[in-house]
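Every protein chain except one is present and positioned as in the full complex.
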Amino acid sequence: MEFWYDPITTIFNSLLATFTGWGMSEIAATVLIYAITILLFVTFAMVLDIFLVWIERKVVARFQDRLGPNRLGPFGIFQPFADIVKLLIKEDITPVGADVIMFNLAPIFSMMSVLLLWAILPFAPKMVGVDLNVAMLYLVAAGSIGTLSVIMAGWASNNKYATMGAFRTVAQMISYEIPMVAAILVVVVLSGTMGAVGIVEAQEGIPFIFYAPLTALIFLISAIAELGRSPFDLNEAESEIVAGFHTEYTGMKFGLFYAGELLHSFTFGGFIALLFFGGHRFFGLENLGPIVGAIIFILKAIFFYWVIMWVKYTVPRIRVDHMLAFNWKFLTPLAFILLMVTALVGRLLMDSLWLVPALFLSNIFVGWMTVLYLKSHERKTREAEEAKSAPVVQH
Amino acid sequence: MTTMQVLFLFFAAIILGSAIKVVTTKKMIHAAFWLVVALFGIAALYAMLNAGFLAMVQIVVYVGAIAILFIFAVMLTRKELLDKGAALNNNKTIAALISLVFFGGLLLLLTNWSGFTKMAPDLPEGDMVAKLGEALVTPNAYLLPFEVASVLLLAALIGAVYVANEARSE
Partner (left out) sequence: MGSQTPWVYVGIFVLVGLFIPIAAIAIATFLGPKKPNAIKQSTYECGIETVGDSWIQFKAQYYIFALVFLIFDVETVFLFPWAVSLNSLGIFAVFEGIIFILILLAGLIYAWKKGMLEWA
């Protein structure tokens, strides 16, 4: 029974007893157990990643009215394994003039920046890698390693398209980091902690989506932009710059970028579930035990991964100037206004029964005001243009 | 030597080695990436001191923003990015002498500093970040620096706008 309610600690303690029994010091044993569990954990992430390749191909096929992989195994589920074998036995080409060390380091860092996020992903109350008190900043920091890997890949390839793609990607990633962090700040204000476990605990009664619906939308949009998925896929706009920063990558190195992107999307699906949808909670079903909670969390993450795919395969790519203007002239001010409103309303009505309705209504009010402002702004620009272009006719 | 000391020496060696590479490497982009390595080493030192917030801020601000800014600045210059000139010029003896004097002075000052022999005070219980936040907005503590920081950032932004406008109108 103890195992069922706290599996990680039980395993940890029994392993610790075994290793110290063999004459190891406690510190060495702890480090060894950490290394083993992390290796298993990351392997689980990679296996899940293989499964995500299959989901992605199946879902995109359905969106485009195709069947998708359906030959290898039931519903084509063994297709990604064939893909991996193919990637492994491909020739690895390093283009002439490339900076070999940085060229090889870039895909490694790209994958690592995604895997690092798994250290703080709380699957269930007692199933979390590490409960950092600065987990939300850690999320942003891991993202900056990803940004760095993109610029390394683009620069080291010695290819105009790759460099151009890398610059576009980095401009996009750093720009959309601001509204994303502002959205995270709203959640931090509501929960009063930066730890991932604390944020899930704070959503005991009502998930934060009811406190901050607009913020959740901003987080979703900026997460999609951080991932570089359509409509924000200017970094690999096939019709313009081949494949962006990973144009010159072949075989497993390309595979790492590709798998990293899919795992990153899934991980951000998990973060949406964690920040706004109560993490592992699902109508009391999580009380059955942490393993059930972890399954619920993974299912939620897959659902939001599906939402990200849904957006990707529905919306066409936006232009680079629109992409930047949308961020700096719309999302960033809106996110900071929401942060101020949430802080003010949340503090004024702290511990009050009216907190959730008031926050929800204030979100709706801010959204409504934004729509009104946009409408009047649009009308003004249209009138100005019409006044400029219309010939003056005198009767 | 404890594990902590070994780790400290390891990270200190990484920081110093990559810092030397920053000034000696010939390609500007390589210098920028060596700088990133040094900054990561400093973040690791902060983490070892249990200053998790500072470690993360180090990565977010320096690696995520300032290093990117450096790389963009390097890529903006059209000139050959390879420094072909000699790394040292005629003034190297004087430069070495001056830096030696400064190093000696710093060493003298630091050997007389009492901070090395004192143990660090125990950290108070509770969430460090919350304590930092409280200190930032308490009038008797750091409220004024906190608000001045925002004015400073505003000044930096206005300065950047001004310089960029000048550059564009040329």
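Chains: A and B, in written order; residue numbering restarts at 1 for each.
Everything that follows uses one rule, which is that a contact is a pair of C-beta atoms (placed from the backbone, for glycine too) under 8 Å apart; a residue touches a chain by one contact, two chains touch by 3 or more.
Since the model is a prediction, treat every value here as computed from it, not as a measurement.
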Who does the absent chain touch among those shown? A, B
Of A:Asp6, A:Glu177, A:Asp233 or A:Glu286, which one is in contact with the hidden chain? A:Glu177
Tell me where the left-out chain touches chain B, residue by residue. 4, 44, 47-48, 50, 52-53, 55, 57, 60-61, 64-66, 68-69, 72-73, 75-76, 78, 81, 123, 127, 129-134, 136-137, 143, 146-147, 149-151, 153-154, 156-158, 160-161, 164-165, 167-168
Interface residues of chain A (partner: the chain not displayed): 27, 30-31, 34-35, 38-39, 42-43, 46, 87-97, 104, 107-108, 111-112, 115-116, 118-119, 129-132, 136-138, 157-164, 167, 171, 174-175, 177-178, 181-182, 185, 188-189, 192-194, 242, 247-248, 251-253, 255-256, 320-321, 324-325, 328-329, 332-333, 336, 339-340, 343-344, 346-348, 350
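The working rule: only the chains that are shown with their structure count from here on.
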Would you mind writing out the residues of chain A in touch with chain B in their complex? 27, 102, 132-134, 137-138, 140-141, 143-145, 147-148, 151-152, 155, 163, 167, 170, 174, 177, 192-194
Chain B - residues contacting chain A, complex: 3, 29, 33, 36, 52-53, 56-57, 59-60, 63-65, 67-68, 71-72, 75, 127-130
